[in-house]
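One chain of protein is taken out of this complex; the other chains stay put.
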Amino acid sequence: MGKVLSYGMVGGGPDAFIGDAHRRAIALDGKAKLVAGCFSRSYPKTLETGKLLGVEVDRLYEDYEQMAKAEAAREDGINFVVIVTPNYAHFAACKAFLEAGIAVSCDKPLAVSLDEAEELERIAREKNLLFMVTYVYSGHVTAMHIREMIKAGEIGDIRMIMGEYPQGWLAFEDISGNKQGEWRTDPALSGKSNALGDIGTHIENTVYRMTGLKIKRVLAKMDIIVPNRRLDDNSVVLVEYENGASGSYWASQIAIGHDNGLRIRIYGSEGSISWFQEQPENIELAKADGTLIQVHRGHGAIKPVAAKYTRLPSGHGEGWFEAMANLYSNFIDCLIAKEEGTFDKNMIEYPTVEDGVDGVRFVEACIESTEKGNAWVEF
Amino acid sequence: MGKVLSYGMVGGGPDAFIGDAHRRAIALDGKAKLVAGCFSRSYPKTLETGKLLGVEVDRLYEDYEQMAKAEAAREDGINFVVIVTPNYAHFAACKAFLEAGIAVSCDKPLAVSLDEAEELERIAREKNLLFMVTYVYSGHVTAMHIREMIKAGEIGDIRMIMGEYPQGWLAFEDISGNKQGEWRTDPALSGKSNALGDIGTHIENTVYRMTGLKIKRVLAKMDIIVPNRRLDDNSVVLVEYENGASGSYWASQIAIGHDNGLRIRIYGSEGSISWFQEQPENIELAKADGTLIQVHRGHGAIKPVAAKYTRLPSGHGEGWFEAMANLYSNFIDCLIAKEEGTFDKNMIEYPTVEDGVDGVRFVEACIESTEKGNAWVEF
Amino acid sequence: MGKVLSYGMVGGGPDAFIGDAHRRAIALDGKAKLVAGCFSRSYPKTLETGKLLGVEVDRLYEDYEQMAKAEAAREDGINFVVIVTPNYAHFAACKAFLEAGIAVSCDKPLAVSLDEAEELERIAREKNLLFMVTYVYSGHVTAMHIREMIKAGEIGDIRMIMGEYPQGWLAFEDISGNKQGEWRTDPALSGKSNALGDIGTHIENTVYRMTGLKIKRVLAKMDIIVPNRRLDDNSVVLVEYENGASGSYWASQIAIGHDNGLRIRIYGSEGSISWFQEQPENIELAKADGTLIQVHRGHGAIKPVAAKYTRLPSGHGEGWFEAMANLYSNFIDCLIAKEEGTFDKNMIEYPTVEDGVDGVRFVEACIESTEKGNAWVEF
Partner (left out) sequence: MGKVLSYGMVGGGPDAFIGDAHRRAIALDGKAKLVAGCFSRSYPKTLETGKLLGVEVDRLYEDYEQMAKAEAAREDGINFVVIVTPNYAHFAACKAFLEAGIAVSCDKPLAVSLDEAEELERIAREKNLLFMVTYVYSGHVTAMHIREMIKAGEIGDIRMIMGEYPQGWLAFEDISGNKQGEWRTDPALSGKSNALGDIGTHIENTVYRMTGLKIKRVLAKMDIIVPNRRLDDNSVVLVEYENGASGSYWASQIAIGHDNGLRIRIYGSEGSISWFQEQPENIELAKADGTLIQVHRGHGAIKPVAAKYTRLPSGHGEGWFEAMANLYSNFIDCLIAKEEGTFDKNMIEYPTVEDGVDGVRFVEACIESTEKGNAWVEF
C-alpha cells in the first residue's frame, strides 16, 4: 500500500448514496483517508456525519469556501477533495478548491452549463491541478480492456455504436419520499436535463473512454413521458462521430424492468464488442469469422494495463465499488507521482475535467437539437 | 387434419432458401399440398424442381401469367398461390393471381413501391380475396401472446418501443458467391432499400402485430457503411406513434456477431415486455412492482388464442418453421371457412395485404426522411 | 427430394403427443408418406384417426399383427413402421414387424426388460433389418457437431461428464386428467422405472452419442418423492466409463421450474463442452487456455457431417421437430440406399437397436443398484 493521502469531502451527508459510495470505494484500497468535510448545507448535519466517520471536529466546516481556504492553509491539508453535492452546486465547490490549489474529484455531471464546465477546465489547467470526473463505468477492468482492444485495432475500424442506459425507477408519477428522484426531476437542482444529464452522459463517456471517438454532431429527441414531469425521462440521440461512424444512444428512467442497464455495443469492420454494466465481469467479443468469445475479468486474455486493477481471481465478483476504486487508485497514484516529481500525463487512466466538459457539451447539444425539432447540432 | 387444400408456388427454385422454407412450413401441418408451380424464370429449372417435389408435369408452368390463367380455369385448380420471388417481381405475380381470382400468400416486402402495394391491396379488396404477407415473426406463439397481453392492458399504456434487427452477414465488401447477398444489395432486384426493406420492415410489422400501434411519423438515418455498397446496410429510425409513444428501430447487416437478432422491447405505464426472436420460446415480462417474470411457450400463462398454435410441450423447442406454419395454418383455416361460408374477418390472425402496404409505406417514408437530411416524415 | 418412401404407424391415436410429433417430423422433409396404420387398440379410433390423416381405409388395421402381415404381403407395402405405443407394448409390436421383414423405427425406451430388448436386437440382426430407436436429442445438428469435435480430439481425453434432465411436470400428487402422467407412473404400462426410463435414458444415450463412451458400472439412487407415487421420480446415478472417466446423471420430474432441461457437460483434458437442449442452436466450448466460445448451428465452424442437416440459416431457430426429422432423414436415406444396393453401415447416424438395448440395460442396472442399497453394478 505504502503512502496514504488525505482527502476531504463536500456533500455526502447522512442520506446521500453517492458520498457514502465514494468513501467506501476509497477505503477498499486504503490509499487515502478522509480527514475533512463539509457534508451538508446544515452544519449540525456535517458535525453528526463527521463524528460518525471519525473526522476531527476542527476539520468539519460550515461551508466549502471556508473549508477550501482552511485546508489550503494547513501544512497537513488535504491532498484532494471529493465533490458529491447535487449537480447545481458542483461548479462553485470545484472552483473554490481549484482556486485554493487543491486537486479535485467531482461526481458527474461536472456542471449544469457548458460555460461553467469550461471555466473549471480552464482553472484546472492554469493551476496545473489534477481533476477527475467520476464517470464510474470506465473504471471497470473490462471497460479498460475494451479500450485497449480497440486501440490495438482488434475489431478494425469502428462503424456503429449502440449505447443504452435504461432504468425504471422514475416510471411513475408519484415519487414522493424518493429524495434522489425529487432533486433529479427538479430543474432548480438538476439543471436543464434529468435522464440525459444523469445517465445519458454515462453512455457518452463510456463510449468515449472505450473508443476514443469524438462526436461530430447529434440529433436528439428528449421525451417527457411521465405526467407532470418537468425534465426529460426518456431520450434517444443519433450520433455521428468524427471518423464517420454512426451511433444511437437511449437513456430512459421509465423503462420498467431495468435496474441500471448501461449497455455498450461497438461494431467494427473486423469484429464487435458487447458490454453490459450489470454483468461487468464479462465482455462479449465477436470476431470477423463469426467466432463468439466471452472474456472474463481475471482471464489471461485481459491486457496488463487493465488487468493490473484486478483484486480478486475471475469468478470472484468485482462490481461497482471496484470500478470506482480503480479510478481513485489511478487518481491517487497520479497525485503521489506529481508530488514525487515522477508524474507523466500518460499515467492518467481516469476521466478528467475534459471528459466532464464533453459531457456537459453533449447535454447542451441534445437540448438544442430537441428545441430545434430534432435537428442535427454540430459539436 | 381433415380437409387438405392445394397450392401452387411462384419462385422457390433449387437454390432459393425461402421457397423451400415455405414448403416445409406448410408440410409440417399437412393442411395443404403443393400441386402446381413456376419455380424459376428458367423452364428447365422449373421442370427439375417440380419433379423433385412430386408436382405433375402438366402443372409446371413457363411463366406465372400462364399459371394463373390455367389454374383458374381448372376445376381442381389451386386454392392459393405462394409468391416467393425476389422483391421486384412480387407485384406482377401477385396481381396476375389476384386478377385470376386466386388467393395469395406473398413473402415480404409486398412490393418495391407504395403505388404497387396499394394497387394490390385495392385489387384484393375488389376481388374479395384473402391475401397474406408472410411476416413470419408474428407467427410465434409468444408474439401472439404478447399481442393479447397488450390488448388486455397488462402493461398499461405503451410509452416507448425499442426494436432492433442486427445481422452480420453483409459486414464485408466481398460477397461474391452469396446469391442472396448479391440480389439484396442490387437496386434493380431489391428496390430502393436493402437492410431497411429486408429486416427493418420485420421490426415495423412485428411491433405493429404486437401492439396495434399505428405510426404517425418517422425520422430515419439510413447508412451505407460497407465500401462500394449501393443500398443501406445500417439504419436507425426514430418513430412517433399515433398514441404519442416514441420508438427507435435499428436494422443492420453489418453488425458482426449477430445471426438474426430481431428483438422487440415494449415499455408501458404498468410493465414492460422483451422478446428476442432467437429465443422465441420465451417472453420476459416486468410488472409495475418490479417483478421480473419469464413466460415460456407451453406454460399455462399463455393465452388460449396463442396457445392453440402449440404443437409441442414447453421445453421441446419450436422455432422458425413453426412460426411460419402458424401463419399458414390460420390462412388455410380462413380459406376453408370462406369456402364453407363460415368465414368472419375476426378469424384472421395472419398479416394481411394491409400489413404489406404499411411495410412499403414505412420504407418509402424512411427513404424520404433520409433524403431530406433526416427530417420527420408524416405517414 | 426425389424418392418418397411409405410408412405405417402403430400407436399415435387422437390424444397421443408422440405419434403426432413423429408424423410432423417426417412431413417436414417429405421423404416418406404415411399410408397405413393401427393407431389405437380401439378400431373405431384407428378409423377416425386414419380418416383425418388421409390414410386409405383398407390400410387401417385392427391390430399390429394383422398390419404387419398384410403390409408385408402387399407389393406396395410400407417401407418401415413407426412404433409409438406406450412402453410396455413396444416389444410385441416391434417383433411382429421385424418378423414380417419390415424395418422399424421405435420410440424409446425400446422395451421394458433387457431380455425383450436383446431379443429385438437379435431378430433385427438375423433379418438384416434397419432399426432406429428415436432418441431424439442426438438428432440436433449441435449434438452431431459435438460428437465430431470429440471424435477429432478437440477437448482431449474425456475426464468427467455431468448429465441432467430435470422436469417439473410430475411434482404434484394429483395428476388426474394428465394422460401421459397417468401411464408413465403406472408400473403396468411403464415398466419398472418412470423418470429414469423416460428421461434418464435420454441422458445416457445423448452422452453416448456425443462421446462414444461405454459405461463400465453404475451406482444409482432412485427416489420416489411425491407421496403415493409407485415409481421413481428423482434419480441420481454415478457412472464410471470404460476409459476411466466419471459421470453423474440426474433425472427428475419433481424439479419445479424446469420444462425439459436436458443438459450435458463434458470435461476433457484439453477443453470442455456444454450443451442444453432447451437452447439446441448453441454449443458452449471452453478451450484449454480458458477461451470461452459459443458456436451456433449454421455457423461456419459446424463440421460438414453435422451441417448437412441444416435447413435454415443460423438465427432462424430449428428445434425439436428438426432434431427428429434429422434422424428420420438419415434413416430413410439408409433404407433407400439399402434398396438401391449402395448401403454401408457407416452411413448410419441415427440411434440403433443397440442404443435401445443399452438404454434398457442402463435402467435395469440402476434398479439393481438401488435395490442393493446404492451399490455399484457392473455392465
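Order of writing sets the chain letters: A, B and C. Residues in each chain are counted from 1.
The rule is simple: contacts are C-beta pairs under 8 Å (C-beta built on N, C-alpha and C of every residue); 3 or more make two chains touch, one makes a residue touch a chain.
This structure is a prediction, so every number in the text was calculated from the model and none was measured.
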- Query: Who touches the missing chain here, A:Gly30, A:Gly212 or A:Gly373?
  - Reply: A:Gly30
- Note on the structure: Of C:Glu148, C:Asp223 or C:Glu354, the residue touching the omitted chain is C:Asp223
- Message: I need the residue numbers on chain C that touch the omitted chain, in ascending order.
- Response: 155, 159-160, 162, 164, 168, 171-172, 219, 221, 223, 225, 234, 236, 238, 246, 248, 250, 252, 254-258, 265, 267-272, 274, 284-288, 290, 292, 373-374, 376
- Item | Positions on chain A contacted by the hidden chain, ascending | 1-2, 4, 17, 20-21, 24, 27-30, 52-54, 167, 169, 258-261, 277-281, 296, 298, 311-322
- Tell me where the left-out chain touches chain B, residue by residue. 289-296, 299-301
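The rule is short, and it goes like this: only the chains that are shown with their structure count from here on.
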- Message: By mean C-alpha position, what chain is farthest away from chain B?
- Response: A
- Message: Given that chain A and chain B are copies and touch, would you call their interface same or different according to whether over half of its residue numbers are shared?
- Response: same
- Note on the structure: Separation of the C-alpha centres, chain B versus chain C, in whole Å, is 35
- Item | Length of the line joining the C-alpha centres of chain A and chain C, rounded to whole Å | 55
- Query: Between chain A and chain B, what is the separation of their C-alpha centroids in Å?
  - Reply: 44
- Message: Where in chain C do residues touch two or more of the other chains?
- Response: 296
